[in-house]
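Missing here: one protein chain of the complex. Every other protein chain is in place.
Right after this comes chain A.
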Amino acid sequence: MPKRTPSNPWTKPAGKPIEGKAIPRPRRTAEVQAYLPEFLRGMAITMRHFFKNTKEMMLGQKPDPVLEALNEGVTTICYPEEKRPYPERFRGLHRLTLRDDGSPRCVACLCCSTACPAQCIHIEAGEYAEGDKRRGYERYPKTFVIDELRCIFCGFCVEACPCDAIRMDTGIHATPYDSREQFIYRKDLLMEFTGRDGSRTSANPRHEPGDPTHPGLSREQMDH
């Protein structure tokens, strides 16, 4: 037997009058008709809050809207002069962290762009130029582009990065630009941003091979 498609209770069955309970209209009393008393009642509530808030503001009794947001009293803030602090792990715009020598920590491994569900990271790997001390054994991103308009701020890229090279700790919201081109963030811009603490480097320093701090490596045989 073919299955009957279950009827949708919200549509009128064909050929049948709509059944249901008739709901009476509210009675149009003189009080409702003349809306003025209701308006005054609303105004009264507004004014009560207005005077109370003004008084508390004058007397310095305003609760901290950031920390005591659930308390009685004024709970609005004067953005952007006042800002609510974001939680430690708030995901803002991306940035690329730098090494001490100013080079990008990113090694263009493409782990972030592999992990990115929105596929909005585009990287081209390159080799350092002739004469560079990292030439030959390390890669760097020749281009690094993030389409912030496609990004869904999931943070997977940050999780995926094995070098702590990409972070979302700038604390910056996506800025309202008016053209798509402006949301295409390129390497230079991403390397300009700082973390919320103002630093361009990362909190996880690492002895890179080739750094003077890196123990035990001699590069005598490494002409390339």
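Simple rule for what comes next: contacts are C-beta pairs under 8 Å (C-beta built on N, C-alpha and C of every residue); 3 or more make two chains touch, one makes a residue touch a chain; residues count from 1.
Simple rule for what comes next: contacts and distances are computed from a predicted model.
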The hidden chain: which UniProt name fits, "Sulphur transport domain-containing protein", "Cytochrome c oxidase subunit 2", "Molybdopterin-dependent oxidoreductase" or "Arsenical resistance operon transcriptional repressor ArsD"?
-> "Molybdopterin-dependent oxidoreductase"
Among A:Leu98, A:Cys111, A:Cys151 or A:Met168, residue touching the chain not depicted = A:Cys111
Of the residues listed, A:Cys120, A:Ile146, A:Cys163 or A:Leu190, which one is in contact with the missing chain?
-> A:Cys163
Interface residues of chain A toward the undisplayed chain are 107-111, 114, 125-127, 135-139, 162-163, 209, 215-224
